[in-house]
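Take a look at this one; I'll ask things after.
Note that one protein chain of the assembly has been removed; the remaining protein chains are unaltered in position.
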Amino acid sequence: MEKLSYDAIVLGAGLSGLMAAHEIGRDGFKVAIISKVFPTRSHSSSAEGGIAAYIPGNSDPNDDPDYMTYDTVKGGDYLVDQDAAELLSAKSGEIAMTMERWGTLFNRQPDGRVAVRYFGGQTYPRTRFVGDKTGMALLHTIYERTSGLDVDFYNEWFALDLIKDGDRVRGIIAMQMKSMTPVFFEAKAVVMATGGMGMLYRHSTNSYINTGDGYAMALRAGAALKDPEFVQFHPTALYPSDILISEAARGEGAVLINNKGERFMKRYAPNKLDLAPRDIASRSILTEVKEGRGFPGGFVGLDLTHLGPDYIKERLALAYEAAKSFSGIDATVEPIPVRPAQHYYMGGIDVDITGTNHDLRGLFAAGEAACVSVHGANRLGSNSLLETLVFGRETGKTVASFLKSTTSPSSSVDEGELEKLVNDAYSFVKSESGVHFGEIQNKLRDVMWDKVGVFREENGMIEAVKEVKELRQQTSKMYVNDKSKTYNTEFFNALELRNMMDLAIVISSAALNRKESRGAHYRLDYTQRDDENWLKHTISYLRGNTVEIGYKPVKMTKWKPELRVY
Amino acid sequence: METKKIEEILKSEGAKFKDWYDVRETPERRPFAKELEYEVPGLFNGKVHLRNNGDFYIFIVSKDVFNWKAKVKELKLKGEVVDAAGGLMWIYEENYDWLRDDIKFLKDYIKQLRESLQHQKH
Amino acid sequence: MKVAYYPGCATHGLSKDVDIATKRVAEVLGIELVEVEDWNCCGGGFLDEKDEEAHVALNLRNLSNVEKMGLDKMVTPCSVCLGSHRLATYKYNENKDLRKRVNKRIEGTSINYNNKATAEHLVWVLVRDVGIETIKNHITKQLTGLKVGSYYGCQMLRPEQIMGFELSFKPHSLQDLISVTGATPVPFPMMTACCGFPLMGSNPKGGLKLAFNVLNSAKTSGADIMIHPCSLCHLQLDTLQDKVKSEFKVSWTLPAIYVTQLLGLSFGLSPEELGIGNYAKEILKQKGVI
Partner (left out) sequence: MEPKSSAIRNEEKEIIVKVKRFSPDKGEWWQEYKLTVDRFTQMTEVLRRIKTEQDPSLSYRAACHMAVCGSCGMKINGAPMLACKTLALQLINEYGSNVITLEPMEWFPRVKDLVVDLDDFYERMYKVKPRLYPSKEVLDGKAEHRLVPEDQRELWKFAQCIWCGLCVSSCPSVKNDPEFLGPAAHAKGYRFLADPRDTITEERMKILIDSSWRCTYCYQCFNVCPRDIEPVTTIKKTRAWSSKMKDKTKVVETGEKHVNAIADTIRRSGKLLEAEVYLRTYGLVQAMTDMVFMIKSGRMKYALIKEVPIKGLNDIEKIMTLGENE
C-alpha cells in the first residue's frame, strides 16, 4: 500500500479542522487535511445566526467575559467544565477579530466596526454575524486563507480507520474517492475534526455527510466518547427538509399552532409560551402530534402571518426565504410547517481543554467531533461556531508543541494489519448478496428518533439498544451492489453506515444508563435533574459488542449549580 | 466647519469631548471619516462619526438601557436609529438641529428612566 | 390596444428595418404604438460598467416619461433595451445604497419615477396580450415549407428572475409565432446562446466565433433562415453573414430576420414594406416564399 508521511493529519475540513491545520502548518510542520468533501461543502457552512464574542471596547458596557461564561454554564445545565467555558469566553473577542482580519465580511456598525446582536440565552448581546450565513462566511474565509498556505489538501478522500500501535497513534488509512486507491497516511498526530452525526436520526438539520465517522474511528481505536447521551433537538425545523428555522422567528412573535388553529404552548409553558426553551418546545410539539393535533405528516404550524409581510421580510428574511424555496410556502400568508429535528451533538471524543485525548497518544479532536465539555448538557446558540475556532486553534497549538517534544517511533507499522483493514472494508463490495445499506440506515434512523430522541424512557431505550445491536449485526452482512472502481458512493455509504452503527450503540447505551433529566437528555421516567448522583460526565468505550461506561467529575470554578429557570 | 458645529452642540448640551481623530479602512488608506469621543457626564457616552461626504452619526453607549432595540418605538428621536443592540445605539442625523434635539431628548429620557426605576424600588 | 413604444438607438439606426416591420405589423394587428416622449438611450448594455448610477437614472427617465404619458407598459423590440430597463428598475428597488445614490443624481431633473411603468418585450405583448389566435386571424399567406430557426438570444430570457416571461431553458414563444405563420419552427441547440454582439466592442474575434456557433447550430438543425427578438442580434447575425462565411470557411448563409418581419410576410406584406435585407431576400426567393 502506498504510504505518505506527515507530521500531522487533520481529518475534516470544516472550521475546526482548517483552524487546527492552520496553526500546525504555521509552526512549519508538515500537515495534511483529509476530507470526504471539498472543504467549503463542510457542514460548518450551514451555521446561520452568528458567533458569540465579547470584544473589549465593542460590546455592551455592562458585559464582561464572566457573564458570558455564566450564560454558557447555565445553558449547559451545569454539566459544563467551567475552565473550558472560561477559556471560550476569554478567547472569543480575539478569535472573532482574527477572522475579521482574514477577511470575513461581518455586518458593520456605521463607523465600520463589527456589529452585534442578541441571541437566545445571552444576558448581553454578543453575537457577531454575517447576515444569516455566518457559518458559510467564516468557512470560506478560513478555507481561502489556509488554501494559500503550505498545507496539503486531500479533498474527497474517505478515511477508513485510525491506525495505532499499542496506545500510540500512527496515522490514518484513507481512500481517494475518485480512484478508490487506499493510502496509508503516516503521522505522529491525528486531529479528528469530523463534525457531527445528524444522519443517525430520521429528522436532522444536519448535512447528509454528517455520519459521525470520527466518533466511530476513535471508538474503534479504543478512545472514549464523553457524554454521548446528549443530543440537541431544535424545535423548529422546516417540514420536511429539516432546514433550521431560527429561534429568532419566535423571538419576533411567531406562534406555534396545532391542527385546530390553537396556540398550544399555553398548555406546556403558560408564562413563556412560544419562547420556552428548545427542549420544552420540542417536547410540546411532539406531544401535540402524538395526541392527534398535529398535521398529517407530523408537524405543526409556525404562524408569522400576523406580523405583516414587510416586517417578516425585513426581520426574518431567512425564515421567509427558506420556507419559500424549500417548502413552497409563503410565510406571509400561511404558517410555516415545522417539527423538531436533531440539531447538534454535545457528546464527542473525550478531550481536555487543549484538545488532547488521554486514551491514545497522538489523538486530538476539535469542533463538534470533540467533547471539550464546553456545552455540557445543552449548547447555547452562537457558541458552536465559537467553539470550532477557539478550540480548533487551541488544538492546533497543542499538536504543534506535541510534535516538538515527540520523537518518531522506531518500528514501522505492520503492513498486514493495514491490508486487513482495507480488506474488511472491501468485504462489502466482494459479497454477492446481503442487505443494502439504505435499508439498515433507514431503520436505524427510525429507532434512534423514536426511542433515543426527544423523549426517552427505560423500556424504549432497552428496546433501542437491542434493535441497534441487531442492526449492527446485519451491517456486517451488508453488500454493495456497485462494483465500480470510480467514485463508488454506495461503498462509502456502507462504510458510513458502519460508523453510524458504532456510534448508535454507544449513544443508546449511555442514554439508558443516565437516570435523570438534564438539558437535552429528557426521561419520562426520571423527569428531574439529579445533581447528587448524576452531576458527572459519562465516559464510554466500545469493546466489541459491549459499551463500557465510567464517569469523570465536572470541573467547577465559580458557579455552583442552581435551578435552571429562564 | 462641520467639526466646529458639532463641537458647539456638544458643548451647549454639557458634554465633554476629546479631539477629533481620523479613521481609515487600513493604515495605508486615506481617511474616510473623522470621529470624536464624548461623554454627557453621569448619563451616557459615545462618539460622533463624521463621514468625508458630510454624513454623520451619533453613537450612544448607556449602562442604563437594557436593550435600546426594544425601546426604539417609544424614543421620540429626530434622527434614524440605524443599529441598536443592548446598551449600544447608532443614530443617523440629517442635520445639526436633529443632533442637538436628540441629545436633549436622550438626556431627559435617561434621567426619567432612572427616576422611574427608583420609584419602582420604593 | 395602446402601448408606449421604445425603439432604442439601434432600432432607429442600423437596425431600422426592425422599426419599419414592427410598426407595419402593429398596424395590422391594431396595436397603437406611441413612441416614448423624448426618449434617451438605455446605455446600450454597456454604460453601467462605466457608471452604474447614470445607467439606472437614464432608464428611469424613459420610464418616468412613459408614466407622464399616462401609460404603464413600455414595449421595446430590442432585448438589450429590455434588459437594460428591467435591470435598472430591479437594482433601483433592491439595492437601497444604489437607490440613494441614484436619487442624488436625479435630483433637479425631470425624472419622477413611481414604479408604475415597466419595460416589456414586443414578443411578450404579441404572445400574451394580442394572442396567437388573434394573430392567426390576420394571416393571409401560409409560409409553408420554410424552415425557420427560433433564436431567442439572451436578454429576452435572462435573468429569468427579472424577465420572467418564460422558462429560460425551455422557451417556446418564438416557436409559437413561427408555427402560426405556417412555417416550420426549427428549435436548435444554441437557440438561447449568445450571438456575440456585446463582445464585438472588446474582443471581435471571440464575438464572431459566438455568432458562428449560433448560425452553425441552426444550419445543422436544418433551418433555412432564422428569426430573433433583438435589434443588436440583428446587426450581428445578419450583417456579419459574409464575414462568418470567409472567417469560418463555410459555403452557406443563414440570414436572420426580426420576428415581425416574418409575421409581416405571412400578413401578406412585401419584403420591401418590411425592410427585409438582401441576404434574407435571397433565401426567401429560393424557398418560393417571395
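Just so it is clear, A, B and C label the chains in written order, and each chain counts residues from 1 on its own.
Rule of thumb we're sticking to: a residue touches a chain if its C-beta (ideal position, glycine included) is under 8 Å from a C-beta of that chain, and two chains touch if they have at least 3 such contacts.
Because the structure is a prediction, the values reported are computed rather than measured.
Asker: Counting contacts across the entire complex, name the shown chains the missing chain touches.
Answerer: A, B, C
Asker: Check the options C:Lys2, C:Lys104, C:Arg128 or C:Lys285 and report the residue that touches the missing chain.
Answerer: Only one listed residue reaches the unshown chain, and that is C:Lys104.
Asker: Taking the entire complex into account, which one of C:Leu210, C:Ile225 or C:Val289 touches the absent chain?
Answerer: C:Leu210
Asker: Which parts of subunit C are in contact with the chain that was left out?
Answerer: 9-10, 12-17, 38-41, 43-54, 57-58, 61, 83, 97, 104-106, 108-111, 154-155, 157-161, 167-170, 193-194, 196, 198-199, 201-204, 206-207, 209-210, 213, 238-243, 277-279
Asker: Take the complete complex as the reference. Which residues in subunit A touch the chain that isn't displayed?
Answerer: Interface residues of subunit A facing the absent chain: 37-38, 40-43, 45-46, 97, 100-103, 105-113, 115, 130-131, 133, 135-137, 140-141, 144-145, 147-148, 178, 207-209, 239-243, 259-261, 295-297, 301, 322, 325-329, 334-337, 436-439, 441-442, 480-482, 484-490, 493.
Asker: Residue-wise, where is subunit B in contact with the chain that is not depicted?
Answerer: 23-29, 32
In this text, only the chains that are shown with their structure count from here on.
Asker: Of all chain pairs, which one counts the most C-beta contacts?
Answerer: A-B
Asker: In whole angstrom, how far does the Cα centroid of subunit A sit from the Cα centroid of subunit B?
Answerer: 42
Asker: Mind pulling up the subunit B residues that touch subunit A in the complex?
Answerer: For subunit B paired with subunit A, touching residues are 23, 25, 32-33, 35, 47, 49, 57, 59, 61-63, 67, 69, 82-83, 85-88, 90, 92.
Asker: Quick check: in the complex, which residue numbers of subunit A touch subunit B?
Answerer: Listed in rising order, the residues are 60-63, 109-112, 115-118, 124-125.
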